[in-house]
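Of the protein chains in this complex, all but one are displayed in their positions.
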Amino acid sequence: MNNAEVKVAVEGQETERAVQLSPQKKNVDKARILFILATVGPAFVLFILFVIFPVFSMWYNSMVEWDGIGEKVFVWFDNYKVLFEDETFWKSFTNTLFLIAVVTVFTIGLSLFFAAVLSKGKTKGKTFFRIVFYIPNILSIVVISAIFSAIYSPSYGVIGAIYKLFDKPYTGWMGDVDAVMWCIAVAMIWQAVGYYMVMYIAGMDSVPDHLYEAADLEGCGKFRQFFIITVPLTWEVIRTTLTFFIISTINMSFLFVDAMTGGEAQSHVLLSYMYKFFGSQYGYAMAIGTVVFVFGYGISLLIQFLTRREIIQY
Amino acid sequence: MNSHEMTRKEILGKIGRYAGIAVKYFALGLFSLLILLPLFWVLMSSFKTTIEISADPFALPKKLYFENFVNAWERANMGSYFFNSIFLTAASLALLIILAVPCSYTLSRFKFPGAKVISLIFMAGLFININYIVLPLHMMLSDVGKVLGVGSDLTNNYVTVIILYASTSLSFSIYLMSSYFKALSPSFEEAAKIDGCGYFKTFLYICAPLAMPSILTVILFNFLSFWNEYILAQTFLAVEKSTLPVGLLRIMREAKTSNDIGRMYAGLIIVMVPVLAVYACVQGQLTKGITMGGVKG
Partner (left out) sequence: MKRKLLALLSAVVLCVGTIFLAVGCGKEKDYDLVIAQLSAGRGETYVTKLVEGFEKTPYVQSYLKEKKKDKLEVKLIQGKAATIGESVRNSINSGVTPDVLFLNFNMSGVEVTESFVRAKQLVDLTSLLEEKVYNEETTLGDKLVPGLLENYTTKPYGDGKVYSLPAYYSPTGLWYDASRFFDDGKGDEYTWQGSGDNAGKYELPHTWSEFWALGDELNKLNNNNANTSATNPSLFTYPTAGYFDGFIYSAVAGMAGEEDFLKMLGYADGIWSDDGVQDALEIVVKLRNYINQSTVTNATKEGYLLNQKAVIGEINADKQQTAKGTALFMPNGDWLPGEMANDTPEGFEWGFMPLPAKDNSSMSYVNTFLENVYLHKDGKHLDMGKQFLLYYFSNEGASIVAKDNKAIIPTKDALTKAKANGVPDSTIELYKVYDGNGAVSGSFAATEQVTGLVWNDVLYNDLNEKVFNKTVTGSKKDAELLAEWTTRLEEASDKMRAAIIK
C-alpha cells in the first residue's frame, strides 16, 4: 500500500463518520447498525461462547474436585497445592522446557540457514527445495508421529535395522528415558522447519539488494553478511515467530507425545499430563491447564521483552 | 603488497567459496532426503506384507500387495472415516467463511463503538490454542447435555464439532483477512453507494470478491488444520463417527498389538494423499499465504 492510498483510506473513514453524524440519514444508520450486528454478531457470540468462556470455565473448574459422576466440590486452591508438590508434574514441566529450548534453537537455526540460502543467493532448484521443505507442515501430526514411531520401532523400524547391520542389539529409543525426548524433538523439528523457513524467506526478500552489494564490495563474506545484515534486518520477523513458536511448541509437544508415547518412559509434557487426569480427576486436570495457560502467556511476554531491540530502518 | 600473497588469498577465497557452495548444496540435499525418504519409505511399506516389513524394512516390495489398503479401507473403517472427514472439513469451512469473512470486513472497515475491543478480543484468541480448551469445552457441553437430558447427543455430534472448528479458527482467519480488507481503497464502497447498493450488496458483490485471494488463503490453511485435527475429534466423537486422523491413531495403536503393520502404512497413505494432492495444486498460494498471515498457532 503506498502513501497515497493510505491518505485516501483515512479520508474515507472521515467521510463515513460524517455520514454517520448527519441527522437526515437516520435510515442509513439503522441499516448500518443492522449490518454491523449481522456480520460481527454471530462470529463474536460463538467466539465468546466457545473460545473465551472455556478459558474462564477452566479457571473455575481448576478449583473443584470432581470425578465425573458424583457432585462437584469447591476446594479453592487445593488442586494447585498438590500440583506444586507433584513430581510428575515437574517432570512434565522440565520436559516441556526441554522441548521449547531444543526445538526452538534447532528449528529457528535451520530455518534461518535455509531461508538465507534460498532467498537471495543464486541457488539452483530454489522452488523445488521450497516445495519439499514445506511438505511436513501440511501433514497431520498423527501422520508424522506414526512415521517417526515406525522409524524408531524396536520391532519393524529403520533404526533397528541399522543397528542390526552393525550387529548391535536395539531396544527402542522411545522406551529409553534418556533418548525419548530427543526422539520427540527430532519429529517436531522435522515438522516445523519448512514453515518458519518460508516466513523468513519472505522477511529476507524484503531486505534491499544494495546492502549486500555494498557488503560484497567491502569484501565481506556471505557468512558475515548473514549476521550483520540479514539477521538484524529481519529481527522483527524472527521476534514475532519466536513468540508464536513457543506457544505452538507447548501445543505441538502435546500432540506428538500423545500420539507417540502417551507419556510413557517419563515423557509427559504439561498438556499430556493434563489429559491423563481427564476422565478421573477433572479439577486437577483443569489446574494443570491453567498453569500451562499462565506459563505460555508468561513466557511469550518474557521473550517479547528480552528480544526487544531498536528496529533498524533501511 | 606482495603479488604472491594475493594469489594465495585469492586461491583461499576461491576454495572457501567452493566449499561454501558445496556445504550449501549438501545441506539442502540432505534435508530434502530427510523429508522425502521417510515418505517414500511409507509408500513402499504400504505395499508390503507385514512379514516382509518386519524381515527387512529397507527392501522393496516383492510385488504390490494391495491387501493393506483393502484392509485399512474396509476392516479398519478408514473408508467411512474418509467421508466423515470430508464432510466435517467441508461443513466447517463453509461455516467459518460465512462467519469470518463478513466479520473481518466489518471490523476492518467500519468504525463503531466497541469495534476496537472486539478486534482486541479476537486478537487475544490467537494465543488460545484449541488443545487448551478442548477439555473445558467437553466438560461444559456435557454439563449442558446433562441439564437438557440429552447426554452425549451434544458432544458426540457433528454439528457441535463443526461449530467448534469454525469458532476456534475465527481469530486467525479474521486476522489474516483484515489486513487485506484494510488495504482496499474506500473508493469501491463510495462508487457502490452512488450506484445505490446497500451495505450487504456492497460487501457481497464488491468487497468480498476483491478479497478473494485472502479468502482462498484462509480456506487453504483451515482445510489443512481441519483435515489434520484430531484432539477435538477424538475427545468428542464416538468411534463410528471418527475422522481419518483419529482412525489412523487407532490403527497405529492397534498395530502394536495386532501385528498388522502393513495396514498402518496404508492408512498413512490414505490420510496423506488428499493433503499432498491439494498441496501440489496450490503450493504457491499456500507459501504466499503464510507471509500474508504472518503467524499461525
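When the chains are written out, they are named A and B in that same order, and each has its own residue count from 1.
The working rule: contacts are C-beta pairs under 8 Å (C-beta built on N, C-alpha and C of every residue); 3 or more make two chains touch, one makes a residue touch a chain.
Please read these numbers as outputs of a predicted model, since none were measured by experiment.
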Discussion item. Can you say which of A:G68, A:P208, A:G221 or A:G298 touches the chain missing from this structure?
Written reply: A:G68
Worksheet item: Thinking of the whole complex, not just what is shown, which of A:T94, A:T127 or A:T171 touches the missing chain?
Response: A:T171
Discussion item. Out of B:I15, B:V70 or B:V159, which residue would touch the omitted chain in the full complex?
Written reply: B:V159
Practice prompt. Identify the residues of subunit A touching the omitted chain, counting contacts across the whole complex.
Written response: 31, 34-35, 37-38, 41-42, 45-46, 65, 67-71, 75, 78-79, 82-83, 85-86, 88-89, 149, 153-155, 169, 171-178, 261-262, 264-266, 276, 279-281, 283-284
Worksheet item: Which parts of subunit B are in contact with the chain that was left out?
Response: 51, 55, 95, 98, 142, 145-146, 148-157, 159-160, 162-163, 198-200, 238-239, 253, 256-257, 259
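Following the convention adopted for this analysis, only the chains that are shown with their structure count from here on.
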Worksheet item: How many angstrom lie between the CA centroids of subunit A and subunit B, rounded to a whole number?
Response: 14
Worksheet item: Which residues, counting only subunit B, touch subunit A once they are in their complex?
Response: 16, 20, 24, 27-28, 31-32, 34-36, 38-39, 41-42, 45, 53-54, 56-58, 99-100, 102-103, 105-107, 110-112, 118, 121-122, 124-129, 131-133, 135-137, 139-140, 163-164, 166-168, 170-171, 174, 182-183, 185-187, 189-190, 198-200, 203, 224, 227-231, 244-246, 248-249, 252, 261, 264-265, 267-268, 271-272, 275-276, 279, 283, 286-287, 290-291, 294-297
Discussion item. Touching residues of subunit A toward subunit B in the complex: what are they?
Written reply: 1, 5, 8-9, 11-13, 15-17, 31-36, 38-40, 42-44, 46-55, 57-58, 61, 110, 113-114, 117-118, 121, 123, 125, 128-136, 138-143, 145-151, 155-158, 160-161, 190, 193-195, 198-199, 202, 221-223, 240-241, 244, 247-248, 250-251, 254-255, 258-259, 271, 274-275, 278, 282, 285-286, 289, 292-293, 296-297, 300
